[in-house]
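Not every chain of the complex is shown here; the ones you see sit where they belong.
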Amino acid sequence: MQREDQRAANVLRPYRFVPDVAPQALASVLVSSGRTQVICAVSHDDSQPQWKKIQGIPGGWVTAEYSMLPYCTFPRKKRNANGKVDGRSVEIQRLIGRSLRSVVDMEALGERTLWVDCDVLCADGGTRTASITGSAAALAIAMQRLMQQGVLETNPMRQLVAAVSVGKLQGEPLLDLCYVEDRDAEVDMNVVMTERGEYVEVQGSGEEAVFTAAEMNEMLGLASVGIRELIAAQRRVIEKVCRERA
Amino acid sequence: MQREDQRAANVLRPYRFVPDVAPQALASVLVSSGRTQVICAVSHDDSQPQWKKIQGIPGGWVTAEYSMLPYCTFPRKKRNANGKVDGRSVEIQRLIGRSLRSVVDMEALGERTLWVDCDVLCADGGTRTASITGSAAALAIAMQRLMQQGVLETNPMRQLVAAVSVGKLQGEPLLDLCYVEDRDAEVDMNVVMTERGEYVEVQGSGEEAVFTAAEMNEMLGLASVGIRELIAAQRRVIEKVCRERA
Amino acid sequence: MQREDQRAANVLRPYRFVPDVAPQALASVLVSSGRTQVICAVSHDDSQPQWKKIQGIPGGWVTAEYSMLPYCTFPRKKRNANGKVDGRSVEIQRLIGRSLRSVVDMEALGERTLWVDCDVLCADGGTRTASITGSAAALAIAMQRLMQQGVLETNPMRQLVAAVSVGKLQGEPLLDLCYVEDRDAEVDMNVVMTERGEYVEVQGSGEEAVFTAAEMNEMLGLASVGIRELIAAQRRVIEKVCRERA
């Protein structure tokens, strides 16, 4: 099977991290992966979320919101009018939040809330994994800045985290699916993994199909290689941004 | 580590399937798993969903809705007022729907929609997996009845499907977590598997923790044993109900 | 005129009260009346409602919510999506609340709120009156339990209350209408009455018809007989539950 863009099964799409596209945010990254582009921006607020206060739980919080800009797809996708539930977005923003929180020490963060917004500028598959990968880079930059401003003493972010999709298409395991591959895949799996190689999330689903344990292992292997490469790239952009500002 | 109810790590909670609790539904099952109880009811409607009609896709559809009755927890949980998004419910009902559809042949179902409603009567952990397991039993009974009524010629449900939670608590892998175990677990994994032993969904997450490949494999092993037992129990209730009516 | 189920005009449908179907609630009763079935569950909360606090009114409150489970009718009834107003449900839950409050001493209840949820599992006419009758039984059990727990010193529920529908069909007064009778009735009347035989609510309406004073009196007479029988049955289930627990 030939992939649309001639990539080998185990190769990521071209990716890029453009820092500070949203100047009012504490930190922001425009992440791209093939044609997919997501604006990831971190804002902060010097208080705990309401539910932590009420329950008397110490420490801070990291929360994420995911949204598709109407022109990120063709044809145009309507904005969420009238507070109508968009189940997919809710699911994705919960996943992004959990992934980021798994590498942050909430006590070290202190009584503050970090908001991570992911707005999809162009959608061609893998928007949730790009959101996680871009957000983690933006969050790392945000933490550095809070330390430089003297707001934080130690860095609450223990390590980096990134995500990638893998799938099974025409029986073959593939890394980093574009939209057309994702649409036709028998199995779709999103893997979130830390810098140290531990899983944060593994979500594998077959809509009209099923998968065996062996197939799952093959897909997890591909994901692992891809994520390692993405984390190296995150490191480079974080260091570059922080060096420039210092 | 001693479990609250003295169960061994690889033992399911006591379960039960009570059929036909909702007489106006095509089929219904009150499933219980420990203290957790869910009403699973299947309704039908002799037309395709709107989106299938518009896109001209042949065949039927199976869709699920999940809701917690306000008195299923203590303290009481407010009903979803004002159409406010409850992210967790949206995520769960999407999972139930995907799980059921993975074992149904939509073409064989013909131009009809089956609605599967899961209303939690008592919540003590594992409501999403109990919903899948109870719904699959109710759906199988519904299919039999549509065949008996001459509405369907062949059974569109190819095999059964069931689900169970597994987790890692204090470093130890456990099968079928109750609420307290789930709340304290470092890792929480929901596994949906078919009668033939294939995965439909694997969703593993660590909120404040991570997990290794070896830990994941241990948990998947436990899940597999539990699901096999649940599917045998589903078979028994389905046969009993269908024999009685015949 | 022959009734569908051969009942005489002044006979109730077979009824039943199954206690404690919802184990997390303070008290619950599954009430059935013919094919109609309603889950009535009482939850409690140790504070006054917000509006009583603001207005500085002492004492507690009893409030009711009524909802139809989607599979309680055929064809299936959609859940209340998007906070859309369902006028009929609003009207019914206000009636249930008023009926229960008429027999409760709010001062004796103290600064607490009792939530009474009525979820219709199967609808075949008379769901609002069954809800009142079932809720009153559940509320009486709840009060006993709060006394056993030492939360209450005296029982704030002064007496029982129950409800039944009566109507005029083809010119004839009938007790306890099923769905088909209710749909075809010229006049529909719901009567709520206490153990001592006083009215709490009398709601008689003719949608496309009217009724005379004489007809009203006949219908009220039938209602009175039916309610006396229902209250005796409530007494039995309450005593049985409270004896078992003691």
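Read from first to last, the chains carry the letters A, B and C; within each, the first residue is number 1.
FYI, a contact is a pair of C-beta atoms (placed from the backbone, for glycine too) under 8 Å apart; a residue touches a chain by one contact, two chains touch by 3 or more.
What you see is a predicted model; the values in this text were computed from it and never measured.
Copy number for the full complex in this structure file, with 3 chains shown: 6.
The rule is short, and it goes like this: only the chains that are shown with their structure count from here on.
Between chain A and chain B, two chains of identical sequence, the interface residue sets overlap for the most part, with shared numbers making up over half of the total. Relative to the centroid of all protein Cα atoms, the closest per-chain Cα centroid is that of B.
Chain C has its Cα centroid 51 Å from the Cα centroid of chain A. Per-chain CA centroids place chain B at a distance of 33 Å from chain C.
Shown for chain B are the residues that touch two or more other chains, namely 83-84.
The part of chain B that touches chain A in the complex is made up of residues 83-85, 87-88, 90-91, 93-94, 98, 101-102, 106, 194, 196, 198-213, 216, 220. The touching residues of chain B, counted against chain C in their complex, run 21-25, 28, 35, 37, 39, 41-43, 45, 65, 67, 69-76, 79, 81-84, 115, 117, 119, 121-123.
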